[in-house]
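A short worksheet on the structure shown next.
Of the protein chains in this complex, all but one are displayed in their positions.
Naming follows writing order (A, B and C), and every chain is counted from residue 1.
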Amino acid sequence: MALIHNFVFQGAQMLLVLLLAPLLTGFVRKVKARLLRRRGPPLVQPYRDLARLLRKDVVLAGNASWLFRVIPYLVFAATWVAASLVPTFRSGLMFSWTADLIALIALLGSARFFLALAGMDVGTGFGGIGASREVMIASLAEPAMMMIVFAIALIAGSTQLSTMAAFMNSPEVGLRVSLGLGLIALIIVAIAENARVPVDNPATHLELTMVHEAMVLEYSGRHLALIELATFLKLLLYVSLIACLFAPWGIGAATADPAELAFGVVSYTAKLAAGGFLLALFETAIAKMRVFRVPEFLGAALMLALLATLLRFVSRSF
Amino acid sequence: MHGLTFDVAHLLAGSLVVVSFLELYQDRILALINIYAAHAIVLTLSVAWQAFIQDAPHLYITALIALAFKAVAIPMGLRQIVVRLGIHREIDNVVGVGLAMLAGIGLVALSMVVMLRVTAEADPLAREDLAFALSVVLLGLLMMVTRRNAVSQVIGFMSLENGLVLAATGAKGMPLVVEISVAFSVLIAFIVIGIFLFRIRERFDTVDVQALDRFRGERR
Amino acid sequence: MTMTIDALESILVVPLLAAAILAVLPGYRLTANLNVAAALVTFLISVSLFWMEPHSGDYLLVDDLNRVFIVLTTFVALTTSIFSASYIGHEIEIGRLTPRSVRFYHAMYQVLMFGMNLALIANNIGLMWVAIEVATLTTVLMVGIYRTHEALEAAWKYFILGSVGIALALFGTILVYMAARPVIGEGAGAMVWTTLVQHAARFDALLLNVAFVFLLLGYGTKVGLAPLHAWLPDAHAEGPTPISAVLSGLLLNVALYALLRFKMLLALNPAAIAPGPLMVTMGLISCIFAAFMLYRRRDIKRLFAYSSIEHMGIIVFAFGMGGPLANFAGLLHMTMHSLTKSAIFFTVGHIAQVKGTQKIADIGGLTVTTPLLGWALVIGVVAIAGLPPMGIFMSEFLVVSSTFARQPFLAILLALGIIVALGGLFLRLNSVAFGEPRGPSAPAHASYVPMFAHFAIVFAAGIYMPPALVTGFENVARLLG
Partner (left out) sequence: MVIDSLYAVAALLVLAPAAIALSASPAGRPVVYGVSLALSLVLVAAAAVSLVGGQQSNAVLPLGLPWLGAHFRIDALSAFFLIVVNLGAAAASLFAFGYGKHEEFPGRVLPFYPAYLAAMNLVLLSADAFSFLVSWEFMSLSSWALVVAHHRERDNMRAGYVYLLMAGFGTLALLFAFGLMAGAGGDYVFDAMRATPPTAGLAALVLILALVGAGSKAGLVPLHAWLPLAHPAAPSHVSALMSGVMTKVAVYGFIRIVFDLAGAPAWWWSMPVIVAGAVTAAMGVLYALMQRDLKRVLAYSTIENIGIVFVALGLALAFKANAMTFAAALAMTAALLHVLNHSLFKSLLFCGAGAVLASTGERDLEKLGGLIHRMPQTAFVFLVGCAAISALPPLNGFVSEWLAFQAILVSPQLSSWGLKLMIPAAGALLALSAALAGACFVRVYGIAFLGRPRSDAAGFAQETERVSIVAMGLLAAVCLALGILPGFAIDVLAPVTQLVAGARMPVQSGVEWLSIVPIVESRSSYNGLLVFLFMAASGMIGAYGIHRLASDKIRRGAIWDCGFPDASPVTQYSGDSFAQPIRRVFGSLVFRAREVGEMPPPNSTLPARFAAIVHDPVWDTLYEPLNGFISFATEKLNVLQFLTIRRYLSLVFAALVILLLVLAAWP
């Protein structure tokens, strides 16, 4: 009985993230449009795009290899699994212990690894440029992320997301310098990882500025749909990660009754909305930076995170 | 040990050292050869005296060899060579005479210091003898390294060897002395002949390094 | 008892007889084989010494120390004579040697053997001196045998420096006699080794010190210690290769043997200065200096001559350190070095004949053109550089580690020398044995038996040492104190 119960919740979580992801992206786009005094596309536009892409045929480059065709599924699977492991409305999910935060980052890392390979498969300049810039960004973002994990995990004494969330929820957290630094660093990393302004511009298709879009330039049809979906999922993942680590209020415990769960779902969506709104606000407020300014941006994140790990000793709580 | 014998031996040994100094001082080859002859004669005398006081007849042989071979034969041979090679006007000191003399004095002092620290049980005659012998040896070496000319180097070697003979004869009752002196005479003969045969032009050492390279089959 | 004396003397008599006969016999084939035969007989007799209890007469003695040296000497002499048979044959074919000079060469070879054996079994320090000088002078003559300008120049250099060495050694010997006379009394008794050892404790210490300085320099010149080494590289490079092999493999050892005898004498006298530090210093200087000298060598035989200096340095260092372990290591290293180095010279001799030159620049890719010789050279260098599984690794391991426990700094210096030498040797080996073949190459008619026999022994010793040999070495090590 309990097993089935758990399965249900795990499945629910997986479906929830899958369904909410495009909506979040749509919401961000909408808000950005409104901030620019445009009407903007409807909220459900991403769903429509996906559906359209799925129906279309795939146009493959002449020399695309089998790897090129497999990668979208790999990327999608890795991202989805990762997203489904972040506590959203209920912690202590059935498989929450299959992968802790480090493993989760590694999952995203493998998604990126294969996407970069895909960029190089057909052998065009665009793919190469995208791939090389992507790995450069990753080579800075990943250690920064790892440092953030250290900072928080060393405080929470665990890398297990449920445990961490529970800890951050508990009163003994207090206000900590290192947590503040960690939050800033995490936001920077999240922006970079999701190819948002100022690191990258999801809307542009101007070769010299784009990173992520350049990698997937050769994709079309269902493959593109999967990659788009993976991108949506990734955004959702990061927002809910920030939420679960720094705003873990309302996440239902493993022994939560339906009412709490309902509250959990509501609070979760609220957090998503808030996150999306802030992101849109930020993106409209700032301009994209040159590619070779990005390392400094991310380096700052790395330094902040490292500082956070080292500073965790100085401020117990006050 | 009665004084006179001792003093005479002492005197002869000492004068050998003095003659070595003369060699060091002299830079004309022909004159040098003459002085070497003198050196050999002094050696002869001292060996003979040793033979007398130790009443060791075999030492007379050594003395004889010294006289006949070193004081007469070798110098003549050397003169021949010098004349043949036409180097009788050579002045070949590497360092100035004064410096050489100073070094020589230093060496004598050194050998004194080294030898006279020897405890007194070793009988005084032996001590004095050894001290002088060592000085002669060192002076001979000094001569070898301060002269460029093959002939004068040979002379240096020979006076070195005279010092050895002095020491050997001074060593009371030492066996094989005669044999050794013979062996050395042969050795010296070899060297002299070597100079003569191989036409070692007036010097062992060539200043011209290229030539040395060629000899050694080495390039620098 | 009488029989034993006969055995001892026959070690001297056989070479002398052989020399006399070889001096008159014509025809190189016959003489060469006779040479081998004589060497073989001498070797067999010397082996028989192992079954002879230590014994000393007025002029000759046999004890654990010189047994080792004698057997080693006669063995290498034997293998060298085999090698020289084929080597000299080739030299005659290409006309570098005339039959007359070959006759002279073989006679001298046996005289050399006589001299070395005499030096090893002499019980009288004067006799030992004479013997070593005989050996030296014969080698001088053989170095000059090619009559080329280089050869004569090398021989001359060897002759002059050697003579000075002779003189110094003699002076040292006289001083020892002077030191012994007051205690033992006048006459030959005061030069007999065994008597000296008995009374050494009561000798005049200061006199002994001076004596040792002269002996160290005199015999050290023969051992080839820097800075007295100057004759060694040229003599090795310009003489016929069998002589290079004998020089490196044997003559250096014999001189070292003399040095060891006197070291024992000093060690027995409490008041005398410890000979150790002097030997250690000279050993280190020689080792490191020679190691650096390896780098710019252009002549392959001179290269290995310098390596001999380096190894002599290591051996003298080991004996200078003293103590059972270091002495054992020194003996082992000496044995291994003689075998290896002579084998290397066998190889190099054939290589020089095949390539028609000794210039490293004109030799290359030997493992391609003449694989057997090439790989023999590789094995030799591997062995001489002290890499396992060859025997020298074991001795170097013992020297370095035993020193490190007592004098870490010295050990580090020694290790520096060893590693620098490794670099120098392999720098040359790479260009000689590997890479594109260079220079013309004649077919090789080499006698491989001697070199590979040596390598086999060295290899075996590196892995397994028979207990008998070990006990023998240990006794000697104890003797050396």
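Structural remarks
Note that in this section contacts are C-beta pairs under 8 Å (C-beta built on N, C-alpha and C of every residue); 3 or more make two chains touch, one makes a residue touch a chain.
As the structure is a computational prediction, the values presented were derived from the model and not from experiment.
Among the chains on display, the ones the left-out chain touches in the entire complex are A, B, C.
In the complete complex, the hidden chain is touched by one of C:L259, C:V400 or C:L480, namely C:V400. The chain that is not drawn here is touched, among residues A:R133, A:R176, A:R196 or A:K271, by A:R133.
Across B:T44, B:Q153 or B:T169, the residue that sits in touch with the chain not pictured is B:Q153. The residue from A:A12, A:M120 or A:A273 that touches the chain not shown here is A:M120.
Mapped onto subunit B, the interface with the missing chain covers residues 94, 107, 110-111, 113-114, 117, 138, 141-142, 144-145, 147-148, 153, 204-207, 209, 212-213, 216, 218, 220. The omitted chain makes contact with subunit C at the following residues, 156-157, 160-161, 164-165, 168, 206, 209-210, 213-214, 216-217, 221, 227-228, 230-231, 233, 273, 278, 289, 292-293, 295-296, 325, 365, 367, 382, 387-389, 393-394, 397-398, 400-402, 404-406, 408, 411-412, 415, 418-420, 422-423, 426-427, 430-431, 434-436, 462-465, 467, 470.
In the full complex, subunit A makes contact with the omitted chain through residues 54-63, 65-67, 73-74, 76-78, 80-81, 95, 97-100, 102-103, 106-107, 109-110, 112-113, 116-117, 119-129, 131-133, 135-136, 138-143, 146-147, 150, 153-154, 157-160, 163, 207, 217-218, 221-222, 225-226, 291-292, 295, 302, 305-306, 309-310, 312-313.
The rule is simple: only the chains that are shown with their structure count from here on.
The touch graph of these protein chains has some other shape, matching none of line, ring, star or complete.
Centres computed as Cα averages put subunit A at a distance of 99 Å from subunit B.
Subunit A and subunit C have CA centres that are 78 Å apart. Between subunit B and subunit C, the centres computed from C-alpha atoms are 31 Å apart. Taken in their complex, subunit B has these residues touching subunit C: 114-115, 117-119, 121-123, 126, 130, 133-134, 137, 141, 144, 157, 160-161, 163-164, 167-168, 171-176, 179-180, 183, 187, 190-191, 194, 198, 200, 204, 215-220.
By the touch criterion given at the top, residues 126, 130, 133, 137, 149-150, 152-154, 156, 159-160, 163-164, 166-167, 170-171, 174-175, 177-179, 181-182, 186-188, 190-191, 204, 206-207, 210, 234, 237, 296-299, 302, 358-359 of subunit C touch subunit B in their complex.
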